[in-house]
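Inspection log for the structure reproduced underneath, given as structure tokens.
Here the complex is missing one protein chain, while the rest keep their positions.
In this document, chain identifiers A, B and C correspond to the written order of the chains, with residue numbering beginning at 1 in each.
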Amino acid sequence: MIGKVLVANRGEVALRVIRACRELGIRSVAVYSTADTDSLHRLLADEAVCIGPPSPASSYLNVPAIISAAELTGADAIHPGYGFLAENARFAEICEACNIKFVGPSSRTIALMGDKASAREVAVMTGVPITPGSDGLCRSAREVGRVGAEIGYPLVIKASAGGGGKGMRVVRSEDEIEAAYTSASREAGAAFGDGSVYVERYLQELRHIEVQVLADGRGGTATFPERDCSIQRRYQKLVEESPAPGLPEDAREGMKAAAATLVEHLGYEGAGTVEFVYAGGEFYFIEMNTRLQVEHPVTEMVTGVDLVAEQLGVASGEGLSVAGDAPARGHAMEFRINAEDPRRGFLPQTGPVEFYTPPGGPGVRVDSHLYAGFKVAPYYDSLLAKLIVHAKTREAAMRRGARALDEFALVGLETTQPLHLAILEDEAFRRGGVSTGFLAERELRSDGRGLLRLVADGRPSA
Amino acid sequence: MIGKVLVANRGEVALRVIRACRELGIRSVAVYSTADTDSLHRLLADEAVCIGPPSPASSYLNVPAIISAAELTGADAIHPGYGFLAENARFAEICEACNIKFVGPSSRTIALMGDKASAREVAVMTGVPITPGSDGLCRSAREVGRVGAEIGYPLVIKASAGGGGKGMRVVRSEDEIEAAYTSASREAGAAFGDGSVYVERYLQELRHIEVQVLADGRGGTATFPERDCSIQRRYQKLVEESPAPGLPEDAREGMKAAAATLVEHLGYEGAGTVEFVYAGGEFYFIEMNTRLQVEHPVTEMVTGVDLVAEQLGVASGEGLSVAGDAPARGHAMEFRINAEDPRRGFLPQTGPVEFYTPPGGPGVRVDSHLYAGFKVAPYYDSLLAKLIVHAKTREAAMRRGARALDEFALVGLETTQPLHLAILEDEAFRRGGVSTGFLAERELRSDGRGLLRLVADGRPSA
Amino acid sequence: MSDSGSTREHSKAGLPLDDVGRLVELLAESGVGEIRVRQGELEITVKAKAEAPAEQPAPQAAARVEAVPEVGAPAELPAERNGDLHMVRSPVVGTFYRAPAPGEGPYVEVGDRVKVGQTLCIVEAMKLMNEIPADSSGEIVEILAENAKGVEYDQPLFNIRPEV
Partner (left out) sequence: MSDSGSTREHSKAGLPLDDVGRLVELLAESGVGEIRVRQGELEITVKAKAEAPAEQPAPQAAARVEAVPEVGAPAELPAERNGDLHMVRSPVVGTFYRAPAPGEGPYVEVGDRVKVGQTLCIVEAMKLMNEIPADSSGEIVEILAENAKGVEYDQPLFNIRPEV
């Protein structure tokens, strides 16, 4: 049994883990940078260690400092949260070497699934459908051309080590290959220190659907109702919901079965998410996130399962309290409140929170590290709060979401709050099942009364 | 269908109803006293009407002002919340006369069940067990003596129009009757304008158990998992939970069946609660509250049913979305955060809230009208916030409750928050099933580190 | 929670009143705004009188709050604006009528001189006609509510320039 967990993260996810520890009777250790001296994760943990200056490289990514903090405080496990070191196989390996339990899968599994090409190979091996494309890496523009001749255009070149759209290029015909290959490879090299790329069919009108899994590493596996994360801006998720609206039952079941197959093949341990694209009635594996995700509360609200408690249970060797296919009760939706100004090109906002009163009442959950007076620093990501709502139906969840967004009082910084209200007013979103192009296909306009609305810019909405 | 609801209340319950209206697409009208100009219920409602000066008699109990406000704004229904006019049969009657839908049962039912003696008669008629006692009112000390001779001592004299312990006297032997009868009757007369009293066997080591019901007035009825509200101070509930811990299945089922029988006999409409005492393995009807209760979120969290939405659905003639016996999922617990200082005899606290950050994370709900800067006025009741937690088991709910109370930041006023933390540390409470004497049998002591704990004062705890 | 540590420590060692006194002196002499000392369980805070209570920003529940339509906005019509004027406010919620009955002339017009007790208007509530009397003699300089429209409790109805 784990007695003390060091939380190698900050912000709302650090709080999330600290809350779970407290509820399980596990002691928690916060680590913090000098910029986070007044952060709630530092204040609410049982112990706290300053690990470096504000820069993430010197603090939340500073492996020696974090390991030292764990050793000094006698922590027997480290929970990495998401981001920072959560999918860093080397960090997991160091934890293993130092006899500190890394809350997550083995470093081997992280490394295997962190590389897109090897993850695709695992999918192929286990019969999980992948997007038609190159068989592994493409090492030249000529190889890209060969794949194009085989599966047709448009294609997309993607960075093997990538994510967030970096090192990604759409190729609409053969004569675009040379330029696209060169720039994608260069960008990937610059962003990830690895210029390897691969090629896939470019799918249009696609939806991002993912399946949360839990596994105890001893054959026990649980899958959860799929989440739809198609509302994205520049590959950053903004709204997530579960179940995915309007998905055919066979696609739903197919994805969950594929996720379970992958997890069993990997001998997976802990929480993970298998991500798919869904287009033209088919689903294809894209990648697996070998960690807790930002949007995990959507699944928690729709199933009643505490995923972080389960993670800690597995890491403690106590196994899972759930198994098989967890049923969805009603509908849940998450809205990410980011410190970005939607009226000015999503310009990041920093500075003090002047007034903060999160919404309450039935079916509302807020995960946030904010309080009035907290200063949003420029060093870290822009997520301020997650608002998650739960109701019997998707329609009721949307109304609850609008109600809660409406009463969410956060003064001092511009946030994505008015964008979410605009999304909830959009007819296509309300019908459900929009594609990942949803936001790109629309413009944000002021309605003249201080509110925003979305206007489709000519192109038909999904 | 109701289009606009006037909410004849203030504080958290007014917000609760306004939130439900917004989620159902019903317009809401707040009424407020001049002391509540900056209240959230005024700010969050679609419309707001000032109805009088701070004194409740001139504002929230001011029937002509409230009816006028409903007429001026074109409200077609009035939701009374709890307290104030919620169980005022005359007010319901005036609403009926003015063709404004009163969200609740008929004025006839309110009057019938609002009188304790006639409510007992209804219970007897429908075969619902009542505490052995007088057959209706006792009009003299001699009549009390006759009952004593029949059912034995100790007895308790209660005010027929009563509640909150007013006009209540325990009689341990025959020679105490005269004095007790006189003072109970006098106190009842002063408090309720009605000196009528009745007599019951005085039960010891009793638990307060109640059953939430919903009925559509057309024969459709739903009953919910019982709530245990035994943690009380001077007859004011402080902690409520559902299901009641350690209750035998037959008692549980018996109370729900009794509640359903009563409701069906009454042709009841709307939400209501049938209250029982449970002592010595038996349960006895005490009274029925013909309104929404403070602790209704406990039931909402443990069943997923939105009771206020159901109330509004019934009032709209749309009926119920649930029927029969709703199952409990996990365990829920409510903690009332009152503006009372537990370190100084629960002295009421008034003044501005200086800092306010309610807890978040999984399984936590907060219903509150507070925000930083809100001034707690001396005119109204002391309830500031309700913290409701939900988890898979009672043990997990208690840990979650402690976690959430711990991070509940409310600065500027002393509250019952540290009392709740002390209750959660108490061994007898943790075992579950304590009696209503729980708090009276204990003393609050400081543990020397700024926290409180409960110490049983000699007497054995339940 | 913040507790006033000094009073709670009372029983243990007696209040360190000398210390507090010196802190107060220090505060008064120095003209600083606040001194707080906490030591272990003990914390002493000494603040100067706040010159103007710091305003909390009003709760801003998104844009909706600003959009609340109201029958009237009694509290927001400041008396200060009216200089020497006397404001007559509605004592009840109801409908404001300037005349005793439909078709009849109004009780008062702007410019009229009125005496204490003279009826200025009717506010109808629940079929009851409440005659609202002038509580100051003087000249009607402004009629602030609209005929046949709803008024809230405390809503301004008339401005009177009192006789001097």
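Everything that follows uses one rule, which is that contacts are C-beta pairs under 8 Å (C-beta built on N, C-alpha and C of every residue); 3 or more make two chains touch, one makes a residue touch a chain.
Here the structure is a predicted model, which is why all the values come from computation and not from measurement.
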item: Sole residue of A:37, A:321 or A:350 that reaches the chain not shown, by the stated touch rule; value: A:37
item: Candidate in contact with the missing chain, chosen from A:2, A:51 or A:128; value: A:51
item: Selected residue (touches chain absent from view) among A:68, A:118 or A:261; value: A:68
item: Selected from B:38, B:264, B:354 or B:425 as touching the chain missing from the view; value: B:354
item: Subunit A residues touching the omitted chain (full complex); value: 34, 37-38, 40, 42-53, 59, 64-65, 67-69, 71-73, 354, 371-374
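FYI, only the chains that are shown with their structure count from here on.
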item: Mean-CA-position distance for subunit B and subunit A (Å); value: 42
item: Whole-Å gap separating subunit B and subunit C, where each centre is the average of the chain's CA atoms; value: 33
item: Where subunit A and subunit C are represented by their mean Cα positions, the distance between them in whole Å; value: 50
item: Junction residues of subunit A - those touching two or more other chains; value: 355, 357, 406-407, 409
item: Residue numbers of subunit C (touch at least two other chains); value: 56-57, 59, 61, 64
